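Heads up, one of the protein chains got dropped from this complex, but the rest are sitting where they should.
Should a chain be cited, it is by its letter among A and B, assigned in written order, with residues numbered from 1 in that chain.
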Amino acid sequence: MQNADAINPGSMQPPKTNYLTNGFTVKSWLLTKDHKRIAIMYLISVSAFFLMGGVYAAAIRLELLTPASDLFQTETYNKAFTQHGILMIFFFLIPSIPAILGNFLLPLMIGAKDLALPRVNLLSLYIYWVGGALTLWALMQGGVDTGWTFYTPYSTTFSNSYVMAVGLGIFINGFSSILTGLNFIVTIHTMRAPGMTWFRLPLFVWAHYATSLVMILGTPVVAITILLLAVERFAQVGIFDPAIGGDPILFQHLFWFYSHPAVYIMILPGMGVISELISNFARKKIFGYEFIAFSSIAIAVFGFLVWGHHMFVSGQSIYAGLVFSFLTMVVAVPSAIKVFNWTATLYKGSISYDTPMLYAIGFLGLFLIGGLTGLFLGSVGLTVHLTDTYFVVAHFHYVMVGGQVIAYLGGIHYWWPKMTGRMYSEFWGKISAMLVFVGFNLTFFPQFILGYQGMPRRYASYPEEFQVLNVFSTAGASVLGVGLLMPVVYLTQSLISGPRAADNPWMHPGLEWRTSSPPPTENFDQMPVVTWEAYEFGEESGLDLDEARRRDAVTVA
Amino acid sequence: MTTHADTHDHHHEPGLQHQFEDMKQQEESVSIGMWMFLVQEIMFFGGLFTAYLVFRSRYPMAFAEASNHLNAFWGGLNTLVLIVSSLTMALAVYYAQKGKRMMQVYMILFTMFFGSVFLGVKVIEYKDKYDNGLIPVAGWNKRATAAEIAVNNTLVLPWEIRADAAAAGGKDEKPYINPTGEFQWRWGHELVKYAEEKGFLTADEKVHYYSNGQFDPFKFQERVRMFYFIYFVMTGLHALHMIVGLGLMAWLLWKAWLGTFSAAYFAPVEMSGLYWHFVDIVWIFLFPLLYLLGRHFLH
Partner (left out) sequence: MSDNHSEHAHIGLPGYTAVFLILVVGTWLTYVVSFWDLDSVFPGANTLLALAIAFTKMTFVMLYFMHVRWSPRLIWLSAIASFFWLAIMFAFTMQDYLTRDVGNFAG
């Protein structure tokens, strides 16, 4: 075990070249093979898409402030929710944690100089840009109004919008995610530092391994599905067209074969982040390491067996509905295992409520609600009442925003000092975390009630009796919007005038904290050798967070 | 990024990239990466095979009828051609491992030659479909000229099955009357009759071929069209993979000519080989599934 100085030597050394100062030209960024620079470029691009998706969300909530469809034409509304979904799912939720945090941290966490295939990594970024540009072009031409699910035959035959261009954008973008997953799997297998055994890996890495499995096994299926859709739309003949004996339900099968596991592509990395945050801010070895690790893998595998629960009322056979319903209950088990283990980690922990921890605690509550309402929707009987209502909307926003986005924000705050070498304002960080939590609940909890009362999704207008709750929801959305925009301000400000971060501000034993902040291009000055288990906190390891804070306070003063 | 320009700083180990410690780690990484890529390729084609499975099981007779019209000779020949190319590809890897430069070059050339033959045969087959109105997209088939139509047009409606065709040397087809390049099926529906006589035409299938209890040639033609759609998408994507493979081979040929590969460094040949064999395997399944199933009804 290394002593405190070995873990945190940065404060005594003169500044040296790090990955940010190693070349300042545009070329040195665009042609880089450094996973950290690629992660930063992903951060900027993904944030841009998040902002655009957010604008659509704001437009939708504004329209729903009043019962009549007064802000937009209904056709425009259809496009707004479709584009909100497409931008958020394919260009924000799926790449966010893996391509930004995963890209940045995976090699650092396992003690490698880079990902195993750096050129493939850069290629995946370019593919993301090309897919994104094509999609944005299509949106500017007039957009698409099919819903993000592209259900046939509306999308193939009847829709008069840019289905083909958007579809191809998503098709191209899919390969970005496949290549990222491929790279992670290879890296985790071959690039671990000496002594970094599988069960010493941070759970963040396990979660990314499971995510990568889903990316590789699932994404190609949606790629071929969307390709078939584009071909069908172009040639006006195809296998999804009921007029010539094709089958629209086959489209749903193939689509959800990927798009249900894609939910796990979005949430699994978030769970990895939460495992790191909870154990760090409870100053405690994570409870049930192996269970959390294998539950990630179990989610990745069982996640492929439940896609039919999106199709309970589509015309799928009753028998298949029963099987999918049962398996949906089964896939809840590994998620529950994780929640239990996180809670058990908190038990008798020495908890401190820093900004990332506020997000992590928010995640626990919101993901619990999101997951449990998922069980309502997975029961084949209740679903008949709830399908295509706001209950579904509320459910998946609780998982996707309450789960994934909050984990992502927690992760960004937690690793911000490592990524940029600067500390953000803790005060504004806490305010923003609380605004996000309150705003989120105010936005989406009323939607559970609305959905249960029968308000259907995807309509621009609604009966008057739903207005009160919709006003709550829109009010909450504005709070949420403010909470989400604040980090843009104070994180940017931290880059300019934030205090320099120590190499290990959170006193975490992980490898990513044993290099300087920001790390040098080759990550470590010499190849690290791992002799400790994951999450070994404790004062004897020189990782006393309180002591470090007192020291920092002295330094700042 | 000067630190990344020097991928050849370990001059005693050609091709070792900076992020790896040694060649073994690099080879392992590249090989796992290639296999992961193949896994995603398998799933990519898997979506198509699922579609095939669903529709073959739903319209077995229409698919058998359509499949029997494909030319199994060309399909079989192409299978053999691809197998030969797989052999030469395997030998290219073998000679790269042995460091024999010219033998590598010959083997890669052979592989490219057979790959091109495969694509050439595909062109012949596609041309035949084009000439016979079997491309499922409306307007993409050969448009019969007015003169041809005048010769052929003996007021036989396209869906009327010629009763005496079998007598005329087994060439059971109707004349090509197709001024607008539509998809059309001119080879009857013997199998549906056969299945009905034998009693294994399911009620479900009947729904898809019959209108008001009568066989409906239009409906049947649309089911056949489904087969040809799947046929073109599957073989088309496969051919696209062949073209990508040929591009890879051209690059390998250049590298091999320069003498890049040796017993110590031959990963690019081996990885391209994996890809080539994968494309071969896809065809190994496509050939029986598209060309052969249902042929036993022909006796």
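Here is the rule we go by: a residue touches a chain if its C-beta (ideal position, glycine included) is under 8 Å from a C-beta of that chain, and two chains touch if they have at least 3 such contacts.
Note that this is a predicted model, so its numbers are computed, not measured.
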- Option touching the unshown chain, where B:Ala72, B:Val224 or B:Ala239 are the choices: B:Ala72
- Could you tell me which of B:Met23, B:Ala138 or B:Leu246 touches the chain that is not displayed? B:Met23
- For chain B, the residues touching the chain missing from this view: 12-13, 22-24, 28, 31-32, 35-36, 38-39, 42-43, 46-47, 49-50, 53-54, 57-58, 72, 76, 79-80, 83-84, 86-87, 89-91, 93-94, 97, 200, 263-264, 270, 273-274, 277-278, 280-281, 284-285, 287-289, 292-299
- Would you write out the residues of chain A that touch the absent chain, in ascending order? 189, 217, 221, 249-250, 253-254, 257, 304-305, 307-308, 316-320, 323-324
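Just so it is clear, only the chains that are shown with their structure count from here on.
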- Which integer distance in Å separates the CA centroid of chain A from that of chain B? 38
- Note on the structure: Per the touch rule above, chain A residues touching chain B in the complex are 22-23, 28, 31-34, 112-118, 120, 178, 181-183, 185-187, 189-191, 216-221, 223-225, 228, 231, 235-239, 243-247, 250, 253-254, 257, 521-522, 527
- Note on the structure: chain A partner, complex, touching residues on chain B are 1-4, 17-21, 25, 28-30, 32-33, 36-37, 39-41, 43-48, 50-51, 54-55, 58-59, 136-138, 140, 183, 208, 219, 222-223, 225-226, 229-230, 233
